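Only one protein chain is missing; all other protein chains are in place.
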Amino acid sequence: MSSSLGTLFRISTWGESHGPGVGVVIDGCPPRIPLTVEDIQAELDRRRPGQSKIVTPRKEDDKAEILSGVLDGLTLGTPIGILVRNTDQRPSAYTEMQQAYRPSHADYTYDAKYGIRAVSGGGRSSARETIGRVAAGAIARKVLQQTLGGYECLAYVKTVQNIEATVPAAAELTSALIESNIVRTCDPVAAEKMIELIEKIRTEGNSVGGIIECVVRGVPPGLGEPVFDKLEADLAKAMMSLPASKGFEIGSGFGGTTLTGLQHNDEFYMDGDKVRTRTNRSGGIQGGISNGEEIVFRVAFKPTATVLREQKTVTNTHEDTTLAARGRHDPCVLPRAVPMVEAMVHLVLADHFLRQRSQMG
Amino acid sequence: MSSSLGTLFRISTWGESHGPGVGVVIDGCPPRIPLTVEDIQAELDRRRPGQSKIVTPRKEDDKAEILSGVLDGLTLGTPIGILVRNTDQRPSAYTEMQQAYRPSHADYTYDAKYGIRAVSGGGRSSARETIGRVAAGAIARKVLQQTLGGYECLAYVKTVQNIEATVPAAAELTSALIESNIVRTCDPVAAEKMIELIEKIRTEGNSVGGIIECVVRGVPPGLGEPVFDKLEADLAKAMMSLPASKGFEIGSGFGGTTLTGLQHNDEFYMDGDKVRTRTNRSGGIQGGISNGEEIVFRVAFKPTATVLREQKTVTNTHEDTTLAARGRHDPCVLPRAVPMVEAMVHLVLADHFLRQRSQMG
Amino acid sequence: MSSSLGTLFRISTWGESHGPGVGVVIDGCPPRIPLTVEDIQAELDRRRPGQSKIVTPRKEDDKAEILSGVLDGLTLGTPIGILVRNTDQRPSAYTEMQQAYRPSHADYTYDAKYGIRAVSGGGRSSARETIGRVAAGAIARKVLQQTLGGYECLAYVKTVQNIEATVPAAAELTSALIESNIVRTCDPVAAEKMIELIEKIRTEGNSVGGIIECVVRGVPPGLGEPVFDKLEADLAKAMMSLPASKGFEIGSGFGGTTLTGLQHNDEFYMDGDKVRTRTNRSGGIQGGISNGEEIVFRVAFKPTATVLREQKTVTNTHEDTTLAARGRHDPCVLPRAVPMVEAMVHLVLADHFLRQRSQMG
Partner (left out) sequence: MSSSLGTLFRISTWGESHGPGVGVVIDGCPPRIPLTVEDIQAELDRRRPGQSKIVTPRKEDDKAEILSGVLDGLTLGTPIGILVRNTDQRPSAYTEMQQAYRPSHADYTYDAKYGIRAVSGGGRSSARETIGRVAAGAIARKVLQQTLGGYECLAYVKTVQNIEATVPAAAELTSALIESNIVRTCDPVAAEKMIELIEKIRTEGNSVGGIIECVVRGVPPGLGEPVFDKLEADLAKAMMSLPASKGFEIGSGFGGTTLTGLQHNDEFYMDGDKVRTRTNRSGGIQGGISNGEEIVFRVAFKPTATVLREQKTVTNTHEDTTLAARGRHDPCVLPRAVPMVEAMVHLVLADHFLRQRSQMG
C-alpha cells in the first residue's frame, strides 16, 4: 500500500496538509511498553516548523493526541492511533499554484496519477505527512530501548552544500552535541558556517541541500533478512521515501567502489568472546543482516524545490507560464530531516526486531 | 517475507547454491502474455558464470525449466514456477570455509541469525540466488513490453574502480552498444581499459568494484506511490537487495547536494501536448511518481569480497585464524550485475504498473 | 496484521470502546469517487445503539468526521481517515468486570494474549470496533456502485432462535422491505414474532441468536482468486471476523451435503448471450470465482454473551466467583449485525474488484 510501511510493526499514515489533520495508525506494537504523549511530542517538536531561525517560520504547533492503544502509560498491543490537527491553514497563500505546476514538486505527477489533487499546501505530498512517521518512530524507539539494551540512533547533518562537518570520535558523538546547534550537525564550528549559509540563501529566495549521516548503536548481530528485505535495502527504501532524498549509501558507499577487495574487506577478530571487525566498511550489515558493529549510512537531500524566484513552468491546462513561489518555506530541509531519518531507522529496526523474534524465538 | 518481493507482481525465490537447485515462483502475472523458455534463458545467459574471460570460470549452464503457469507460449495468469538445477557442485573446494568466516561475506551473520548455515558454496547468500530474480525479471519485462509501448531498460557499467565510461547521446545509447563488449559498458574505449584492469586484478588474486548506471525509457507519467512505496524508494530497495551493492542514487543524487534550488529545479515546458522538463535532475520521478522523463539512477558495487590472498579472520568456534580463498570467483561483479539490475527494474515497474492499473483503472 | 483487512482496498481500524474514539484508515481507494460524510453516516446510523426498542438503549451518536482523503465531495486516491469520538463513557457501570472474566467474552483470552487489557467497556473487543468497518464499507459500496453497474447487497435476518423468515421472490426482496421493520428481516409476519421474542428475552435478562442471510446482485463473472483467496474464502473470513459469528455457509451449505452430485450440480444454459445456471447451489461462486449469479450466503450468530443473570466464572487472579452483568446490552445482535454483514461484503468485493482490474486490466 502506498501509505503503509512494515511487516509486523506496521504503520499507516494519512492526512493532507490543509485538511482537518494528519496522523498515523501503528499496528503490531508489543503490549506493556511504557508510552506517554510526551514521548511522541518531544520528537514532533524536533520536526516542527518555527523551531529556529533557519527553518520555515510557519506556526504549526503539531500537538499530538493519542486516540487508542495506550492506557495508563502502557501500550495495549492494539492499534495506536495518533492525531495532529492542522491549525495554520492559509489556502490564500497558494492560489497561483492551483494553476501552475511547481518545478521539481509533485504537483504534475499527482495530477498525472490521480486526475485530482488537494492543491492547497501540497496536500498529501506536503512534508506534513512525515508527522505520522515521526510520531510512530517515537513509539518504535521505545520498543527498541525496552528490548535491546543500549539502542541508540544518532543522525546529524554531515554537509550543507559544500560545507562539511568533522565527525568526532565515537565517545564524543552524542545527542547533546548534535542538538547543541540548530542545524543538528556534530561539529560546532561547521554549524556556524552552515547557519550563515542557510540564512544567506534564504534572503536570496534560494535553497540548499546536503547530506545527513546516521550512526546506530546497540543493534545485536542477526537482525535483517538475507534476500529482498535485507536490512540495508529496507533502510534504503525508508530513507528514499523521505521527501527530497536523492541518494543512500551504507558503509563505504560510492567511495568504496575505488578500493580493491583487499583494501575494502573488514577483517574479523575476537574481542573477548565477541566477534568484531577491525574496520567497518560494511556499515554494520553483511549479507543483509546486522553484524553487531555500528550501522552507518548517509542520505543525500536535494535543495528545497520551493524557491522565491521566478521559474518557467506550465499550467494544469498545459500552457507555458512562470511561477515565483510565495509563502514560508525551509531554505534547507536538513535540520528538520534529522528527526525524520531517525524515525525511519526506529521503524525499520523495530519491524526487523519483531521479524527476528518471530522466526527465531 | 525475506525471499518475496512485490505487492501484485510478486516473486518468491528459493534455493541454496549447492543444493538440488534454485528457482522462483511468480504470482500475479497477467494472463495471455507471450512467453517462452527462451525469453528467460536469454537473460540467464547474460547472468551466468563462464560467459567471458573476465568473470568466474565456473561452468554453470543454468538451464531454466518452466514448471507451471505457461501453456502453448502464453501465460495462464496462475503462478509461474521456474527451476534451475545446480550442476557444478564442488563442496571440496570450500572445506576451510566450514570453519573460517570469510571477511565481508555473510557467513558470520547467517550463523548469528539462524544458528545454522548451508556452508558449501555460500548456501542462500550465494549470487546464485539472483537466478530467480533474473528469470522473473525476464517475465516482468515481457509484461511491460506488452502493455507499455516503448518500454526499454538499459543498464551499463559506468565505472570500474577509477575508470569511467563516457555516456553517449541518448540516440546512440543502445543495448547493442552495451552488449558489444564483455564489461557491458557504453564506451568501447573505456571497455578496453576496464577489461585490462579486471584481468590484472584477477592475476593478483584481488578484486575491484564500480558503479552501474541505468536508464529506463517508455515509462508513462503516473507510476509509483506517493508516500512509502515511492518509485525511487522501491527501486532503491530492489538495488540495495542485490549482492555487493553499497549505494543508490537517482537523478542528481549525492552530487546534486552541492547545487542551489534554482540550479537544481527541473523547469516544465510544453512539448506539443506533452508536459516535459528541460533538465532531468529528478531522474524521471517526482514525489515518488514517474513524470514521463527517462528514469536514471546509479548503483555502487563494492569490490568482490572473495580475494585469493590471506586475510585475518575468526572461526565459527571463535578462534582467531587466517584464510585465503581458493576456487573460481568473479574479480569484478559488475559485468554480471548488469542483467541483475535490469531484472530488478522490470520487477519493480511491473508491480507498480499493476498497482496503478488497480487503483486508477 | 490483526487490525487490517484487504490487499488493495485496505482498511485499518483502531480504537477502544471507552478511549477517546474509534476509527479507520482506508488506503487504496480509487480517486474521484463521489463521497460525502452523509454516505458514511447513513450506514453508521443503521449500526448504532439506541435506534429501536429491541437493541441496546445506550446513547451513542457515533458522528463520523472525515479527516483526510476527500475534497469537495470526491475521493483523492490518498488514505481516507475517519474518526468517531466516544461520548457515552460510563466506566462505573462495569466495575466488577475488572475482576471477573465474563463467560464467552474475550476478557480472559485478551489477558492470556497481551497480559494487559482495556477493561472498561470491553476495550478493543467491544462491538464499537465495527464502526470502522461500517464506515469503510460505506466507501467500498460507493466504489462498487460507481464501477459495477447494478451492484446491490441485501442482508436480512433469516432466523431468530427458532423463528424463520420466509424469503420472498427476488423481485420483492428489496432494501425497503428489509428496512420496513426493526429486526431487518424480509418477512413482515415473522418480524412481529421476532420482535416479541426479543422483547420477552430481554425482560428475562437473557439473549438469543440467529442467522443472517445475504444476497449480492450485480457482481460480474470473474471476481475472486482460484486458490487461497477464493471469493467464498474471503467472505467466510470477513464474516467469521464479526463479533458473535459462529458459522458461515455459501449456496447449498451444510444442507447440500445430503444431496447427490446429480441433484446438486448447477447446469449451465445460454440466456441470450449470457452463460447462466438453472439452479444456484454454488451460491454464485465456482472455484473461488464469481459466475455472475447472485452470491448467497448465511452467517450464524450466537446469542449475546452478556446476560443479566448470575453465572459462575473466575477472576483475573484465578479465584472462582460469580458474575451477573449489569448495564445496557443487546438481547439479540442480529438487527445491528445486518449493516455489518453488508459492510464486510462491500469491503471484500471492492478489494477483489481492484485485484481483478490489476491483473486483467
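A few remarks follow.
Order of writing sets the chain letters: A, B and C. Residues in each chain are counted from 1.
What we mean here is this: a contact is a pair of C-beta atoms (placed from the backbone, for glycine too) under 8 Å apart; a residue touches a chain by one contact, two chains touch by 3 or more.
Note that this is a predicted model, so its numbers are computed, not measured.
Shown chains touched by the undisplayed chain in the intact complex: A, B, C.
Considering the whole complex, the residue from C:Gly73, C:Pro168 or C:Pro226 that touches the absent chain is C:Pro226. Only one of B:Gly77, B:Gly218 or B:Gly255 touches the chain withheld from this view, namely B:Gly77. Shown as candidates are C:Phe9, C:Tyr114 or C:Phe353; the residue that touches the absent chain is C:Tyr114. Looking at chain A, the residues touching the absent chain are 7-8, 28-31, 77-78, 147, 226, 354-355, 357-361. Think of the hidden chain as still there; on chain B it touches residues 1-4, 10, 12-16, 19-23, 25, 27-28, 31-32, 65-69, 71, 74, 76-81, 83, 113-118, 123-124. Interface with the hidden chain, as seen from chain C, comprises residues 1-5, 7, 13, 101, 103-106, 108-110, 112-115, 124-125, 129, 159, 161-162, 201, 206-211, 221-230, 232-241, 243, 246-254, 256-270, 273, 275, 277-278, 281-283, 285-292, 300-307, 309, 311-314, 318-320, 356, 360.
The criterion applied here is as follows: only the chains that are shown with their structure count from here on.
Of all residue numbers that take part in the contact between chain A and chain B, over half occur on both sides, making this a same-residue interface.
Seen from the C-alpha centroid of chain C, the farthest chain centroid is that of B.
Chain A and chain C have CA centres that are 39 Å apart. Centroids built from CA atoms put chain B at 26 Å from chain A.
The residues of chain C that reach two or more other chains are 8, 28, 31, 77-78, listed in rising order.
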